[in-house]
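Once you've had a glance at the structure underneath, I'll fire off some questions.
Note that one protein chain of the assembly has been removed; the remaining protein chains are unaltered in position.
Here is chain A:
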């Protein structure tokens, strides 16, 4: 009864599998489809450089108008896309069945998201951002203004086109190559909750920036957002490794700013090309897991001198532990090399904490002695590093005390006692004989 059912299920699965595109999975990291929602189909051409860089990396883009009634990310309980790009800052309501909850569920089931807002961003976009831990300036018409690090242009503007170069210090997120040119940004700023450890400022504003409505006069009150508290572009890595990028500017993705030259005010360096293309491309690589995605496999442990994995250790056993860690490079899994991976031998608190040594080919190993405490221990590898997906492995293993016959049998220091016992026995035997038969 159960077997045919199972077979049937399996058949179903096999037939469905090729049609499905799921989130970034360790097993099938390639083959990805992205839904791009636009306010206006003209964006398709005005932002074509961004899209073509994605396409050239093998992504399959599906463009739709944000209010297209046919929008659906999910069919029969399965997601049809594994990435979502929202370049629709003014949309108040998505077409079709998609809504805020839909977008968040999409993320919570492990899919990636890029959101671009702009001045006058809709509540919809603001809500999505807020659910991800990003708070846009509540004044709907406010934009980020910076009178000291704006991008120099022919006409003296209102200094809302900013040349920002305060990047997040992470090679994993922004790539190995340093971004030389400042990034041109024109849009609204947002703030992050400092207590929120999952959201990171990828691009911060300069200390002299502030968020205000450029057409209105400065009031005596200080602006609600100012200085480095303003984040221009933020990234989020959720606990399930879904990655989100939230930008306050739609323009920074545009061909115009990709190609524009940039000179930061007060600086003599003039760059032929802004940093936008490099910044956005590298960031999107990170967002779509082409970098910084780790997997750990083959967690093994065994007694020194054996190769079988035991079901239980004894206290004071010597054991060997190893695990393999790989990183997704965009096309293949390459060994992850790092000197700071640690393993804990853990029972309510770590009894052993060892840094693993690596052979450079992904294998991390160490050996240590089981502590003199019995209980149910765990091998724990908690590897959380900026930009990388967090690795959290644990494997339970009981540690038993000595068996009754595993203690030392004859202790030298106890020989006097052994002697005493046996002489006593002998003496008693002789005494009994003498007493009983010597009359």
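Please note the rule applied: a contact is a pair of C-beta atoms (placed from the backbone, for glycine too) under 8 Å apart; a residue touches a chain by one contact, two chains touch by 3 or more; residues count from 1.
Everything that follows uses one rule, which is that contacts and distances are computed from a predicted model.
> Can you pick, from "dolichyl-diphosphooligosaccharide--protein glycotransferase", "Fructose-bisphosphate aldolase", "Palmitoyltransferase" or "Proteasome subunit alpha type", the UniProt protein name of the chain not displayed?
Its UniProt record gives the name "dolichyl-diphosphooligosaccharide--protein glycotransferase".
> Touching the hidden chain in the complete assembly: which of A:116, A:134, A:151 or A:325 does that?
In the full complex, the listed residue that touches the missing chain is A:134.
> If I consider the whole complex, including the chain that's not displayed, which of A:78, A:97 or A:193 touches that chain?
Only one listed residue reaches the unshown chain, and that is A:193.
> Which listed residue (A:61, A:80 or A:100) would be found touching the missing chain in the intact complex?
A:100
> Under the stated touch rule, tell me which residues of chain A contact the chain that is not displayed.
92-93, 99-101, 104, 107-108, 122-124, 126-127, 129-136, 138, 192-193, 195-199, 236, 238-240, 242, 312, 347-348, 374-378, 394, 396, 398-401, 403-404
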